[in-house]
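Working notes for the structure below.
For this view, one protein chain was removed and the others were kept in their places.
Note that the chains take the letters A, B and C in the order they are written out, and that residue 1 is the start of every chain.
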Amino acid sequence: MATRRKTKMTFSTLTSRYSLLIGLGALILFFTAMRPDIFPTLANAGSIMSDNAVLTLVALGIMVPLIVGQFDLSPGFVASLAVMMTAGFLSEYQMHPLLVLVIILTVGAAIGATMGVLVGYLQLNSLIVSLGVGSVVAGLVLLYSGGQIIFKGIPKDFVAIGQTRLFDFVPMPFIYAIVICTIMWFVLTQRPAGRRLYAVGANPEAATLIGINVPRSILIAFVISSMMASLAGFIQVSRLGAGHPTSAQAFLLPAFAAAFLGATSFRPGFYNVWGTFVAVYLVGTGTTGLFMLGAESYVQPMFNGVVLVIAVVAARLGVIRRNRAEVAAARRRIPEPSGPSELQST
Amino acid sequence: MATRRKTKMTFSTLTSRYSLLIGLGALILFFTAMRPDIFPTLANAGSIMSDNAVLTLVALGIMVPLIVGQFDLSPGFVASLAVMMTAGFLSEYQMHPLLVLVIILTVGAAIGATMGVLVGYLQLNSLIVSLGVGSVVAGLVLLYSGGQIIFKGIPKDFVAIGQTRLFDFVPMPFIYAIVICTIMWFVLTQRPAGRRLYAVGANPEAATLIGINVPRSILIAFVISSMMASLAGFIQVSRLGAGHPTSAQAFLLPAFAAAFLGATSFRPGFYNVWGTFVAVYLVGTGTTGLFMLGAESYVQPMFNGVVLVIAVVAARLGVIRRNRAEVAAARRRIPEPSGPSELQST
Amino acid sequence: GENLSAEAEAAKAIALEQMSGNVQWSGPETSPAPIPGKRIAVISCCQAAEGAARPARSMEEAGALMGWEVDVFDGAGDPVQQNQALNAAVDAGYDGIALIFVDTPVVSDGVARALDANIPLITLGSLHNTPAHIPDVSHDWIHQAKGIGAYMAWKSGGEVNALMLKNTDLYITENGQFKGAMDILTDPAFCPDCDMDVKDWSLANLDTQPAAIATAALKADPATNWVWCFDACMSRVVRTLIASGQGSTLMGAGYDCHGENLGLIRDGMIQAVCAADPRDWEAYALMDNINRMIHGQDVVDHGIPTRLFDASNVHELTEHEIDEGWQGDYDFRSKYKELWGVDG
């Protein structure tokens, strides 16, 4: 697995492994060619970075349950709860942002732990558990917010957390996303704990047999997912300067799309951090670029859909091409008249 | 599989197998007790039947890909396309409803076939394919409708298809749902073809080795799912009397919830028709009942969430309780209690 | 000190007229006494939206005054659930049903059953669309929208370059808010040099699409000087633009005047104007009309006013109005109590 470095890479393996990155590059070139005046600017790059950073966090979060073979459908709701709690606590109780962060991460962890216990220890279906718990959380959001937007009394320096740009260019949320990607990459590929998660996802029975605590791994995965969703909600508020009760629910499908897309690249066949990251920015860049070209709104979902399908087809074609090559090599052993073999009958 | 009759059923097996039905009964009793004046009326029963019939069709549809081990995330979009085409063709071209039905079923079949080929023959991940294709379809809906609601020029007798109540009580859509449930139940449990679908889901490789055409089974499953979604869209228009471009998208999560819930009952562990059917009506009854109690809006999602979780927990506890009872019975047969097991793991 | 073209002057006149808070009572002078104990079902398109939740609250408030029981059903933004709520209300035998931002054609099944059952049915925010005999109590949407269009034309001297973010879900946004604004913006008499880029979006994507379209469209056409959409959309657009460092030369025009948007206007954060309607007043008017329908009388027009707010007059609103919305510059509550002969 991480032992790939040594494998000799053919050109086609490389292109298939980095197809997403190539796609992102192609997209950037395309939009640059189309709108050289406005697309390839620092400001535009900065806003694409900023606009997709929160989604990146949610996508990284759901990736962890996916790695252990479980689905978490709740992060949109959990992030919404975090949004409302963050905005509410900051404005109503003038809490210190750090305290708020601690509280919402704790709440996130508790929600994740609930799902984790139900899925990991009681062995319930994760789709239904996360849908159920997510639904309850959605109710909590309504209960707490009454559907109202919280916009007053969110301190300026809190908003700065989300809106400052380093060197007038790199937005802070992007930096948070990069930092978290790096940590997650490190843990998932360079630490035993991360490797065990992959083992659980690949074969829970075998994982149990080699002494991995499968229920606990699942619990941890859900806790991470919910905590990431909470963090995403927190940053969302600092980016927007207000708390919208539904603002984070829209993340669900794009987050899954990014994780699935990501699994076609970098380490094909495995959910992986950089694949997910590039996938988010691939789709994000496409959206911005298309609207810059003046596309109608129906173009965006179509583009997203086509990207998804092309990415999996491309990954698959890579495999098919490799197999073909193997078959061709095997064919070369067959002596000349390899055609209809009527040479010999018993 | 279909053969459960002969197995001796203990009380606890029965309650766990029919937990959904029991839950539905309990819910009806509860709301009846709370609002004896308005809940237990024929009219209300009719409304509940009618309001959840369309969702039933979508849920039955996605159940088929689930049976062959695949996810279809597209039916909300496909149903929306059917909604807009139905409304559009009826009002703009004054087409005969039957012709419209044929067209949208054909379109549905084509969409399903596209996904089926990609998933079944190219062996692509169904989540990503159906999300991708669904996204493209969502774009088509926008393209066709411009997001606009179509409500003018939908003929009265078409609306009657969806709004008539037989004997002033049983709504037509409910009858369609029951008929389709029965057909699906028959095919899935009483016909070899249905068995084969379950076999594909259980182990595609083993299914291949007993001569089942796995890619084709997957193709068929997606075609059925998309056609059911199309049919649902058609009936939706006749029920509501208008074509709303996004109204059917809301079906996605409830449909999955129903299918998962359904798999906890009737034939626990397997997606099954009557389980799905009862699950839809369990949640639907809850919605109406809560309306009638005048519950706050946050109660609704919480209720749904709690029902989901309780249902899976109950089904699970049923299994655990059964095992416990058997262990206890076994213990009683063991002459002398050999003390607590102080087993040690590695 | 403005040097305005004739067209811009004409637009200015329309806008200014809508900016003044000169409100007279033009509603009914009598009302039948409410019969205590009536039960009213209020079906809200979506309680998660302030624009719908606010009138729902006021209907409960008015109902309490009238001695009625008012139950609010949340349609959760989903026509299927709205229809289900409507059916439940019919089955539960309510004495009257009010729809808030629920388009009647979209729930025609429930509407037909309510009409069959002779239950008084009335809407808020559905215009007078089909079927014609279902009354609507809300203000004149087109008139109000013309005010917004005129304001835009005026403020950019007849040279509007607008991104129109048109929501497609509700009949009134399309046929009221959008139509009215476009009536002015496409009229050479007010706006000879106006250029509108119309982009559709739907409520399902409220939190993502308008903002994404706006950020990109603005970069693509830096000459854009206006962005137009109703307030819930506007605040998301504004906040995203600010987060991505854009929009310093942009003006925003919205509808509803939610507290958040009034704050944006006051603080000079992109949004320049909003069009308010006194939604609480509309709620009272709706209850008054239901009362009439219960008595078998015809509904009446309540002459609901509207008003535009920008940085120049936003300070005229009280703190309470900034939180709860514009109250119509008139003590309508006392007036209705008087009409109904109740106090509380």
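A few notes on this one:
Convention: a contact is a pair of C-beta atoms (placed from the backbone, for glycine too) under 8 Å apart; a residue touches a chain by one contact, two chains touch by 3 or more.
The rule we apply is simple: contacts and distances are computed from a predicted model.
In the listed set "Alpha-D-ribose 1-methylphosphonate 5-phosphate C-P-lyase PhnJ", "Sarcosine oxidase subunit beta", "Na(+) H(+) antiporter subunit E" or "ABC transporter domain-containing protein", the entry agreeing with the UniProt name of the missing subunit chain is "ABC transporter domain-containing protein". Annotation: of A:17, A:35 or A:196, A:196 touches the absent chain (contact as defined above).
Note on the undisplayed chain: of the listed residues A:66, A:136 or A:207, the one touching it is A:207.
Touching the chain that is not shown, out of B:104, B:118 or B:199: B:199 (per the contact rule at the top). Contact residues of chain B toward the unshown chain are 1-7, 186, 190-192, 195-196, 198-199, 202-203, 205-213, 269, 322-323, 326-327, 330-331, 334, 337-346.
Residues of chain A in contact with the chain left out of this view: 1-7, 186, 189-192, 195-196, 198-199, 202-203, 205-211, 269-270, 326-327, 330-331, 333-334, 338-339, 341, 343-346.
One rule holds for everything that comes next: only the chains that are shown with their structure count from here on.
With centres defined by CA atoms alone, the chain at the far end from chain B is C.
Note: centroid distance chain B to chain C, computed from Cα atoms, is 37 Å.
Shared contact sites, meaning residues of chain C that touch two or more other chains, fall at 47-48, 200-201. Within chain A, the positions touching two or more other chains are listed as 142, 147, 296-297, 300.
Across the complex, chain C is touched by residues 35, 38-39, 41, 43-44, 46-47, 50-51, 142, 146-149, 151-152, 162-163, 165, 171, 239-242, 244-250, 287-294, 296-297, 300 of chain A. Within the complex formed with chain B, the chain C residues making contact are 47-48, 71-74, 76, 78-81, 83-85, 87-93, 103, 105-109, 112, 130, 168-169, 171, 174, 200-204.
Across the complex, chain B is touched by residues 73, 118, 122-125, 127-129, 131-143, 147, 211, 253, 256-257, 260-261, 296-309, 311-313, 316 of chain A.
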